[in-house]
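Apart from one protein chain that is not included, each protein chain of the complex appears where it belongs.
Order of writing sets the chain letters: A, B and C. Residues in each chain are counted from 1.
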Amino acid sequence: VPGQPFTWTIRVYYEDTDTGGIVYYANYLKFFERARTEWLRTAGFGQRAMLQDLGLQFVVAGIECDFRRPARLDDLIEIDVRIARAGRVSFEFVQTARCGDEVVATARVRVGCIDNERLEPAAVPPAMLAALKSLPIAAEPKNQST
Amino acid sequence: VPGQPFTWTIRVYYEDTDTGGIVYYANYLKFFERARTEWLRTAGFGQRAMLQDLGLQFVVAGIECDFRRPARLDDLIEIDVRIARAGRVSFEFVQTARCGDEVVATARVRVGCIDNERLEPAAVPPAMLAALKSLPIAAEPKNQST
Amino acid sequence: VPGQPFTWTIRVYYEDTDTGGIVYYANYLKFFERARTEWLRTAGFGQRAMLQDLGLQFVVAGIECDFRRPARLDDLIEIDVRIARAGRVSFEFVQTARCGDEVVATARVRVGCIDNERLEPAAVPPAMLAALKSLPIAAEPKNQST
Partner (left out) sequence: VPGQPFTWTIRVYYEDTDTGGIVYYANYLKFFERARTEWLRTAGFGQRAMLQDLGLQFVVAGIECDFRRPARLDDLIEIDVRIARAGRVSFEFVQTARCGDEVVATARVRVGCIDNERLEPAAVPPAMLAALKSLPIAAEPKNQST
């Protein structure tokens, strides 16, 4: 749906929880990444092909996460993907994880594109940059994300 | 489909791979469990409800896995769930992970039902035992699983 | 050593890496936590005892991480633990992960103390608060951490 953020739904399994009875917080980084990966796939880009054909790889350069409420075993978590900035060699996603009507976690994720051989910054392929710019724009100003 | 094993499809993400370029073998145990969990859910049983309402929990008592071929980033892995034995307090699944036409891994998993308070074996609820017995029967004799 | 930050050394295993050949970024959150846990243990506090005896649990409320350089299989990563703020119900750590002389990642971690029954903020036990205040103070001003 144009104007709507891409969303991806994740089920919470035993593997995702900890002895506190809730989703272990580091696992939200995996959930956020799964949603970005599936958005990229929907937009026509697979990361294995990108690596093999173009020698390019995305790396996470930084992340800010707030963990607001606990999620539990068997919960369904809906993750969205919006864009805050799309530059020539890097970009920034803003994402929210919801369980029903409640926000359980939010993230701001800086991603860089690198040449896999030289391990140096490389230009994001033009078609991908266009796709990134078509994502809904994150409304929150940066200084409220934490 | 009656007579057909339940199957669940899993996408391979970065989080699942290791520096050898393939799915890290311990992660297949998570994949096999996701398929068992989703079969159980399809059959009408959620493990969180089971724990809260009945005080019962399933624990894996033993596992035999063969890792036959590597799977890689972006692969789709199809996991099936069949039954080898359904007893009063424990049961045994036989599962296969396929990537396209190739078997990538197989597992035989022994699961016990325990009372969550006393941490002692407990009877599988009758409706669940009936569901387990409705699963396709694993064809392989036990002594070929390894 | 008084005035020196507590450090904890972590070896990189296959389980920590991904198909890009480097440590998967979400795993740094685990490494940072292991160092905080071991500092807490050295200071005389175990989290299982804290949960069982006092009904208190620490939860991570937010995290900011920068991933600066890749670490690889077999690398030794040294993690330090410093304090940025020690309040009545929450506190904030600043941590650095080094591989040899190079900084591979940094983190600012907000941790809250909660009552495990009511899942509401609870006062950090006085002895633990004193221990937190004895940690070396993080030099970086907050607005440079990202």
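Just so we're on the same page, a residue touches a chain if its C-beta (ideal position, glycine included) is under 8 Å from a C-beta of that chain, and two chains touch if they have at least 3 such contacts.
Here the structure is a predicted model, which is why all the values come from computation and not from measurement.
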{"item": "Of A:I10, A:A35, A:M50 or A:L73, the residue in touch with the unshown chain", "value": "A:L73"}
{"item": "Sole contact to the chain not displayed, among C:D18, C:E33 or C:E64", "value": "C:E33"}
{"item": "Sites on chain C contacted by the missing partner chain, in the whole complex", "value": "11, 13-15, 30, 33-34, 37-38, 41, 46-49, 51, 72-74"}
{"item": "Touching residues on chain A - with respect to the absent chain", "value": "14-15, 17-22, 24, 26, 72-73"}
{"item": "Residue numbers in chain B that touch the chain omitted from display", "value": "20, 25-27, 29-30, 33, 57, 59-67, 70, 116, 119, 146"}
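The criterion applied here is as follows: only the chains that are shown with their structure count from here on.
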{"item": "Per-chain Cα centre nearest the global Cα centre, belonging to chain", "value": "A"}
{"item": "Most widely separated chain from chain C, with each centre as the mean of CA atoms", "value": "B"}
{"item": "Rounded Å distance between chain B and chain C, as computed from the means of their C-alpha atoms", "value": "35"}
{"item": "Centre-of-Cα separation between chain B and chain A, whole angstrom", "value": "29"}
{"item": "Inter-chain centre distance, chain A versus chain C - centres from mean C-alpha coordinates, in Å", "value": "23"}
{"item": "Contacts with 2+ other chains: residues of chain A", "value": "30, 33"}
